[in-house]
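Some chains have been omitted; the remaining ones sit where they do in the full complex.
Think of it as A and B in the order they're written, each chain with its own count starting at 1.
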Amino acid sequence: MDMHPKKRLELIIETPAQKRAERVLTDVGVTGYTVVPAMAGYGGHSRWRRGMDISSSRDMVVILSIMDEEKLIKAIEVLGSLLGDHIGVVSVSDVSVVRKDIF
Amino acid sequence: MGLELALSTLLSPIVLFFVLGLFAALMRSQMSVPQDFAKGLAIYLMMAIGLKGGVAMSKTPVTSEMIGVFIFATALSFALPFFAYLCLRKFSKLSRVDAAATAGHYGSISIVTFVAATQAVIFSGYTSAGYLVAVAAIMETPAIISALYLAQRGFKKEGKVVGSERGEVAREVLLNASVVVLVGALLIGLIVGEDGMKTVEPFFVTPFQGVLCLFLLDMGLSAGRGLRQGWRELDFGSLSFGIYMPVLAAVFTGIVCGYGMGLNVGDLTIMMVLGASASYIAVPAAMRLALPKAQPSIYLTLSLGVTFPFNLTVGIPLYIFIAQMIAG
């Protein structure tokens, strides 16, 4: 089975901004993404845990999306300015996928 | 009567379980009430409150007193953030956006404080009117608009936040769970009346106080953890705001509703509590969307870690006492 090189974007972002990030991704035209709940985290010298804040407004999620380089460049551009306002981390790595047609 | 009786509400199981949770969190116990379970209980509480209010309203006609209270409550929720903002800017070092976001919390209300006050009012031998549930629902949101105004005033209107959507904040604000469930259950209570209520009483009325104990254990844990984490970021000016703001709001409300509108002791206490309590569910979520630059560790610590415990333990007996002075 032959593999195809793609980019894997991993976005760690707070729940209230989750929808915005999702919109950025769909606007850029990614074919998909998956959101995973984070249960705790640390950054900027403060620590949080899911359930500590009754309003859930500080909970974070991890958004994974696999896409080709071209879309990645566009996505990164917009996410950068989204992150200007919100707490979050963006990282990108190289992956290979099985079915190239669906990305 | 008087202060003693009011203070004796401090030894109710509800308050004691709150204190247990607070204590466990401050001692750094790992115990927790699972969040999904606690949220389920919260929905139960709001359904029960709404239903009871609706059934009570189905039995009384609409009076001009009622309409007066509705109008005053809306105005109060709009106005309190302006006053809170002034205090915070004068007597604390909070930035403009943090002060605005925090101020927004104090115009809105805490439904759990409302319920605890209702129990304490009954325990002290008074009653409160069913329509006050509707007043509570109304006061949830106007404050958010004031907070947004305060934060944006004087800034150059910034461009749209990336990824934001038209109507997003409005929908979050008007259709958040508490408003939907409270108002919905109130309407259902109005429709089904006392007869329809009978079938669901063994679930929504009889065990209500017990469920509240379990819920307040969780609130104590949340408040204690919030406090332990957040208090370092607050100066004396903002910490004391968490205490004097509710008292001032309660006294102001008490004077207007007591001397001006002639409410009885029970209703007056509840109105004072609505003025005094600060939101920790609806408003923080709206602020994260609308003012992401404001720091949650500031407004959540104040509202959940300082004002909520203060109201629950010292505030409610105090407001009952003042209400007795004014209308007793």
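Annotations for the structure displayed:
Throughout what follows, a residue touches a chain if its C-beta (ideal position, glycine included) is under 8 Å from a C-beta of that chain, and two chains touch if they have at least 3 such contacts.
No experiment lies behind these values; they were computed from the predicted model shown.
Taking the complete structure file into account, the protein chain formula is A x3, B x3.
We take it that only the chains that are shown with their structure count from here on.
Against chain B, in their complex, chain A makes its touches with residues 14-17, 19-24, 46-47, 50-58, 78, 81-82, 85-86.
Note for the complex: chain B touches chain A at residues 32, 34-35, 38, 161-165, 168, 219, 222, 225-226, 229, 280-282, 284-285, 287-289, 292-293, 296-297, 300, 304.
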